[in-house]
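My questions will all concern the structure given below.
The other protein chains are all here in position, but one chain of the complex has been omitted.
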Amino acid sequence: MKKIAVFPGSFDPITKGHLDIIKRAVPLFDEIIIGIGVNSDKKTLFTISQRKVWIEQVISQFNTIRVADYQGLTVDFCKSVEANYIIRGLRNSSDFEFEKSIAQMNADLADNIETIFLVARPELSHIASTLVRDIIRNGGDTKAFLPDGINLKTLQ
Amino acid sequence: MKKIAVFPGSFDPITKGHLDIIKRAVPLFDEIIIGIGVNSDKKTLFTISQRKVWIEQVISQFNTIRVADYQGLTVDFCKSVEANYIIRGLRNSSDFEFEKSIAQMNADLADNIETIFLVARPELSHIASTLVRDIIRNGGDTKAFLPDGINLKTLQ
Amino acid sequence: MKKIAVFPGSFDPITKGHLDIIKRAVPLFDEIIIGIGVNSDKKTLFTISQRKVWIEQVISQFNTIRVADYQGLTVDFCKSVEANYIIRGLRNSSDFEFEKSIAQMNADLADNIETIFLVARPELSHIASTLVRDIIRNGGDTKAFLPDGINLKTLQ
Amino acid sequence: MKKIAVFPGSFDPITKGHLDIIKRAVPLFDEIIIGIGVNSDKKTLFTISQRKVWIEQVISQFNTIRVADYQGLTVDFCKSVEANYIIRGLRNSSDFEFEKSIAQMNADLADNIETIFLVARPELSHIASTLVRDIIRNGGDTKAFLPDGINLKTLQ
Amino acid sequence: MKKIAVFPGSFDPITKGHLDIIKRAVPLFDEIIIGIGVNSDKKTLFTISQRKVWIEQVISQFNTIRVADYQGLTVDFCKSVEANYIIRGLRNSSDFEFEKSIAQMNADLADNIETIFLVARPELSHIASTLVRDIIRNGGDTKAFLPDGINLKTLQ
Partner (left out) sequence: MKKIAVFPGSFDPITKGHLDIIKRAVPLFDEIIIGIGVNSDKKTLFTISQRKVWIEQVISQFNTIRVADYQGLTVDFCKSVEANYIIRGLRNSSDFEFEKSIAQMNADLADNIETIFLVARPELSHIASTLVRDIIRNGGDTKAFLPDGINLKTLQ
């Protein structure tokens, strides 16, 4: 059976931390779909299309990765793309407790979908999307946090 | 002295996790009041009356439990119903740190009210209300998370 | 049914933290047995009889508390004294994760024995037995950590 | 080189916990600036000027402490006041994981600014601003949580 | 490239928790080697050969799993069996912090070996080997914790 995995998130924007997890997951799966979860109640900093452009740009060298957006439950999206794995990165123990509950509840919803965790590399383990957005909003320098080639200046 | 306990929460909606804690607390107390805390600033998924109906339904077999809603501080509600105990369930260490501060601050506010903690059973330890609501909003199957007899379909 | 609880531990020696949990549990139970768990593999700082003397001294004013020592599993000791509750104090999240597993495994071993947790008062939440023993071994001043009346000097 | 530190926060309102950290940091630094971070997106309970009045009142006896408000990134505020240190208090492990990421990201933004952590005293370790505001909103007694001399009654 | 994974541990003895992680990892890998780490300094409850017998018994139905023992570093064992993955289970946040450091240090030692984490199922998340050994030593009933078919009675 083909091993297809979804890496879900809001990627608002994609960080060096996300990208590292994705790259390390490549050898494990036949196909990885980066799933941008769209939640109409939650205000994001960047539009879906902008987030997609950046993701496509940083994964362009990998022919087994593609990006898609979805609404609704992650397990339903997995079914729609025939994925049997979910990939998640773990940075610290707060992350862990939250991700643990989600993975366990997802297993109740769809017991044939397995969640696979990778631990962030130490040098990227402090990069939190919330804080990155805060830095962006205040005009701070994001080069330590965003993948090379993502240029916020050309955007504005 | 009669042992009266309040089990406070938003119960939006009541889950299998809540119900298990309540049932396990029954032998310890002469009376348990499930207190639905009403906070006008916080948007809930279900109305107070709907949440009450479900709670009453699942506790109907216990004659020492009743349900009430309240506004304001939990310790003030305890005083109004002459409760000297607060019951809380603990699922993981994030829960714990938050609940610890609340219990300790409540003890400063009312030193005759003691908070009693029960740890969730392993098989229910992953059920988080926030995630359950997310599943409900997206039309997922909640039978693993909600008490038997709570039927969201008849509601709509 | 009589509510009998065991408060298990090594009490090597009993601290202000232990004593506070015991006192706060008194109103909840008809009888509390402080159970000194004896593990022949683990070296203790004080003899069982010395630990007992100190415990008896600090609980002398409570007629519903007694002290006993036991070998083997805590749930087996509970059965032997007809206790249906175990009392444990929680100080921080490391404590919590450890105590959670024990309580959940005890429930698997004896499903009619319920573990009740109380959170340490803030001003006693830092008192760790291991550290107290370290201070004793090095001749430090223990008056902030041990119950009033426990005098290590008269012992030596 | 002069040792100047910023103690950033929203101080909505300043608590006994904040004040204890500030006082304990005084001997370490030549100057401490209490920086009220202003975030137009976040609704606060008290106005900036009210928060400032209270802070000035409780630090009046210290001639090396002053208060200021700022917008934007904390590291940028530090640069503007020539501070090379940030002071933060830690209460529990949830605090810690959050503060760790912020400190590490700030070091990426400005590697000459060092974050110094003090651990809350046990008896103040449970005081959480969010919970204090909840107590204020509901008319509870805050004397255990707010510095002596802060009188919410005269305010209204 | 063949996907070969090592699942390292002391398996003293193998628990339902271990077995569940192993079974869930089967579809991901071409071969899984359960590696019993032998540390001459650490006293175990059961002999290596006894631990192997039990593991072989519970994996007999899987033709892609085998068991082996090793001394020295886990990454060196991985190289010797040409494994490029390490599998680990996570039960709670104490586990997590410890496992995170090990995985990150292993990546420094051998950057082509990736550690893959699975979260324990809720109903098995409380099973800790240390506690299981304690129950065995005291003659308690282990059927809730050990895989079906592991009979400690026939051993003695």
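Letters A, B, C, D and E mark the chains as written, and numbering starts fresh at 1 in each.
Assume a residue touches a chain if its C-beta (ideal position, glycine included) is under 8 Å from a C-beta of that chain, and two chains touch if they have at least 3 such contacts.
A quick note: this is a predicted structure, and the numbers were derived from the prediction, not measured.
Within the whole complex, the absent chain has one touching residue among C:Val26, C:Val53, C:Ala68 or C:Ala128, and that is C:Ala128. Between the chain not shown and the residues A:Thr15, A:Thr74 or A:Ser93, the one that touches is A:Ser93.
Only one of E:Ile4, E:Val26, E:Leu73 or E:Leu152 touches the absent chain when the whole complex is considered: E:Leu73. By the touch rule set out above, subunit A reaches the unshown chain at residues 92-93, 122-126. Residues of subunit C in touch with the missing chain: 91-94, 126-128, 131-132, 134-135, 138-141, 144-145.
Take subunit D: the residues that touch the chain left off the picture are 1, 3, 24, 27-28, 84-85, 90, 93, 96-97, 99-100, 103-104, 107, 114-119, 121-122.
Please note the rule applied: only the chains that are shown with their structure count from here on.
Each of C-D and A-B has its own count of C-beta contacts, and the greater count is at A-B. The interface formed by B-D recurs in A-D: of the pairs listed in B-E, A-E or A-D, only this one shares over half of its residue-numbered contact pairs with it. A separation of 29 Å divides the Cα centre of subunit B from that of subunit C.
Centres computed as Cα averages put subunit A at a distance of 46 Å from subunit C. Inter-chain spacing, taken between the CA centroids of subunit C and subunit E, is 34 Å.
Of all residues in subunit B, those that touch two or more other chains are 92-94, 97, 100, 104, 122, 126.
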